[in-house]
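Remarks on the structure that follows.
Complex shown without one protein chain; remaining protein chains in place.
On to chain A.
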Amino acid sequence: MKLDTSGLESAEPVWATFNELADGFSAAPSFELPNTTDFDGFQKEAIQMVKPAKGTTTLAFIFKEGVMVAADSRASMGGYISSQSVKKIIEINPYMLGTMAGGAADCQFWHRNLGIKCRLHELANKRRISVTGASKLLANILYSYRGMGLSVGTMIAGWDETGPGLYYVDSEGGRLKGMRFSVGSGSPYAYGVLDSGYRYDMSVEEAAELARRAIYHATFRDGASGGVASVYHVGPNGWKKLSGDDVGELHYKYYPVMPSTVEQEMVEVAGA
């Protein structure tokens, strides 16, 4: 099978022949079409194959002191929990984070690729890339692979010259700027806690606790989320991991077991 390495090329494609002499934008990176008879069905099947894999809960929000990013760490394959210790918050560079939801390999690869592009931008332009620019680079790449089975639901969070930035980018090619996002199968539950507890002027500790609680509640109700709730903070000097708490332990922290008085004891019934 021919390996596709178009994602590994730098932003400007190498021109073998001189189609440059014709005016126009440089072509977006593109795939050869897959070798299959049923092209429509193939796309549907590919999407179905990865659909269950968005079993996760990730969230991020902007507040006064920067951006808070949190995620669970469970990976599930249908009903089987394949791992409880997946790193779903990817460090693109010292001042930008990406979250993983959807296909783990897709997210990891494309975030790494984005990190490469961000570094090349820095070297070429002698200044850091903005969160806007980085998220747009990723969104453009994902758009060019649209319909080919990539499954990526990610948030790009960072701090640049204009302050904190948060963008949601997905494999349909969508890109949204916002103050609060949650992505994954556990997101409805996380939104409930996040939206009701959110205030713009929270301190870093308050915001971290809100993020942690939102992830915990999502893992409590959503079977596809669990493991460890990681919380990161992105400030003017870059990101910093604040905590990584096992959600089981968080449960007993929030709802400690009270010794209850025994009202009735079960008594052995005499006879059979």
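By our rule, contacts are C-beta pairs under 8 Å (C-beta built on N, C-alpha and C of every residue); 3 or more make two chains touch, one makes a residue touch a chain; residues count from 1.
One rule holds in what follows: contacts and distances are computed from a predicted model.
For the chain that does not appear here, its UniProt entry gives the protein name "Proteasome subunit alpha type", which is one of "Probable cytosolic iron-sulfur protein assembly protein CIAO1", "PRELI domain containing protein 3B-like", "Proteasome subunit alpha type" or "Presenilin". Remark: the omitted chain is touched by one listed residue; of A:Asn125, A:Ser203 or A:Asn237 this is A:Asn125. Across the entire complex, the residue among A:Gly133, A:Gly147, A:Gly173 or A:Gly235 in touch with the chain not shown is A:Gly133. In the complete assembly, the contact with the undisplayed chain comes from A:Glu161, out of A:Asp38, A:Glu161 or A:Glu265.
Where chain A meets the chain that is not shown, the touching residues are 18, 20-21, 23-26, 124-126, 129-130, 132-133, 136-137, 140, 161.
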